[in-house]
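Below you will find the structure I want to go over with you.
Only a part of the assembly is drawn; its chains keep their places, and the rest are absent.
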Amino acid sequence: MTDPVTDPAARPRIEWHAPTAEPELIQLLTPEGERVHHPVFDLDFSAEQLRGFYRDMVLTRRIDTEATALQRHGELGLWAQLLGQEAAQIGAGRALRAQDHVFPTYREHGVAWCRGVDPLRLLAMFRGVDQGGWDADEHHFGLYTIVIGAQTLHATGYAMGVQRDGAVGTGDPDRDTAVVAHFGDGASSQGDVNEAFIFAASYNAPVVFFCQNNQWAISEPIERQSKIPLYQRAQGFGFPGLRVDGNDVLATYAVMQAALQRARDGEGPTLVEAYTYRMGAHTTTDDPTRYRLSADVEHWKLKDPIARVEVYLRRNGLADDDFLADVQAEADDLGVTLREGCKAMPDPEPLSMFEHVYAEMTDELREQRDGYADYLASFEEVGR
Amino acid sequence: MSATTQRITLAKGLNMGLRKAMEDDPRVLIMGEDVGKLGGVFRITDGLQKDFGEDRVIDSPLAESGIVGTAVGLALRGYRPVVEIQFDGFVYPAYDQIVCQVAKMRYRSRGRSAMPMVIRIPYGGGIGAVEHHSESPEAQFAHTPGLRVVTCSNPVDGYWMIQQAIACDDPVIFLEPKRQYHADKAELDDTATPVPLFTSQVVRAGADVTLLAYGPMVRTCLKAAEAAAGEGRSIEVIDLRTLSPLDMGPVLDSVRRTGRAVVAHEAHVNLGMGAELSARITEQCFYSLEAPVLRVGGFDTPYPASRIEEDFLPDLDRVLDAVDRSMGF
């Protein structure tokens, strides 16, 4: 026998090429504001809907810039900016139906907006007043999750619960329910995310994995996590993956609507990769100039998600100056509300720290609390 | 009422308790590896999938973080998942989900999102197993606020405690002493009123020393007390049952009477439950103590090869040795 180790000519070689050479990017509205068509994911959008997207994105961006400013002024401990990711989030958020349930990361301010969560509640969390002050069930929008990827399993389990409730595949549009797991490109490397893919595939759970590939996990470029397009990860787990232009709110909406409906219909999970870019810093403590070129950022500026909708609306006479001015005014009002609301937020009572550790406070914890209450009181006495 | 009693093992008690909980509440689900047709490697879920279906007794992919993480989602959707971890040593891939997600969900949501989940873990050694099958991870959970940690030591407690844990609106780490699964039988009267879940019980009265134990060590300590009685030494044995929260009432009462306490567990001594018990007893009974609280536990080495595990695990003699040392002060 010839030895393939020493005789290269005798070597059977494993020829391999990445699954597809050129990844398909689903797009309905180009960066230049040109409406393009797609053989599968095309929808007729009403003028009202388009104006709605525009308004959502402008207001979401305003929340983001206000929060960033508030952090600079010491009013927030931290803020995770979404600048550049408005279309991905509004597209995904607006494609939801009331009963659909969302598991966000820490950056889904636009989705929170779509779910009717008061932006002040987001600010409260980043201010350090609480750890998520909204009702996840009321808004069908879970608390922000900071441990990367953990929420993708929660979403999958929740979707398994939806199945068990018989709330998939009934054909009743108000009953059939999809679940969305948000995560980032960096998160795709976590064991939990991959286990979520496995559980979702195994049980055919009605969950949409929505990955905002904003090209960066803090300082690490996407290439560190995956050398091939992320959406292709799904096929190895046995379900479809799609890449959509995440700066295109129309395309994101259309693709998410299809993926959500697929889940509601009982056809199982889908991975949607929204290809976008984190225009700002990772958070307000980050300094991206240390690790990326401003030329890249400039390049992505040309793909701004809001500008292209504005161009389209104007060019097609779907929005006039009044409308745009109204939205601007609304954003300004929102800014004022946020600034004032944020600064007026009271700190929690120290003793509230001991609440909600358990359904009923344990005796040993009550002892700690009472001890601390006495201790605090002793200062007041001294103070008097 | 004797018509309703039957003699059961711990394995049987747990199985019956799970069945009862599933009958009583359709939101109770069981998840884990091999819990379905096989009934779990210890057969604790035997027959349940057959009777309650694959949607309620769920064989999971082989991934513990996945099991606990999806159980979090199920709980958020209103279910009450009962998760089986196959062996103590395999809970660690799920540790992140347990301490960062399960334990904190109620707190961070200010009580809006409950996390009624039971995580069953067969634990402890003495079964001649290979690595990672004989661990005692209780302290690693009891240190985490938001979790409750309990352990049963006998068949009757097994039956009641698993039901009480499932009924609890907080996450409960439920530790099952695997070497007791088939060790003894006990009489179960399922019409009795069980003692509350988060209480410790004096299981043998005594006057000279208080012996604190839980799970697999309760049997050993009862035997030690028995043997000591032959030598005229009166040992009070307390089965802690709940490790977080601790039920210090019976413990402090006892130590105030005896003036001496010995804690026994299989877990490593260093930072084991014995450390916390020693600290609390000393803080609260300082003037009653005739001797320092002594600890008998697994040594501070990894769990050794099984041929010498009996040397690692505290046994009757090592417990009595500690009792002697305590009396010697």
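Read from first to last, the chains carry the letters A and B; within each, the first residue is number 1.
Keep in mind that, in the parts below, a residue touches a chain if its C-beta (ideal position, glycine included) is under 8 Å from a C-beta of that chain, and two chains touch if they have at least 3 such contacts.
Everything quoted here is computed from the prediction, not taken from an experiment.
A.B. asks: Per chain label, how many copies make up the complete complex, given that just one of each kind is displayed?
C.D. replies: The structure file's complex resolves to the formula A x2, B x2.
In this text, only the chains that are shown with their structure count from here on.
A.B. asks: Which part of chain B faces chain A closely enough to touch in the complex?
C.D. replies: Result: residues 29, 55, 60-61, 63, 65-66, 68-79, 93, 96-97, 100-101, 106-114, 145-146, 148, 168-170, 198, 245-246, 248 of chain B touch chain A.
A.B. asks: Which of the residues in chain A end up touching chain B in this complex?
C.D. replies: Those residues of chain A that touch chain B are 103, 130-133, 135-137, 142-143, 145, 147, 150, 152-165, 191-192, 195-196, 198-199, 202, 355-359, 362-365.
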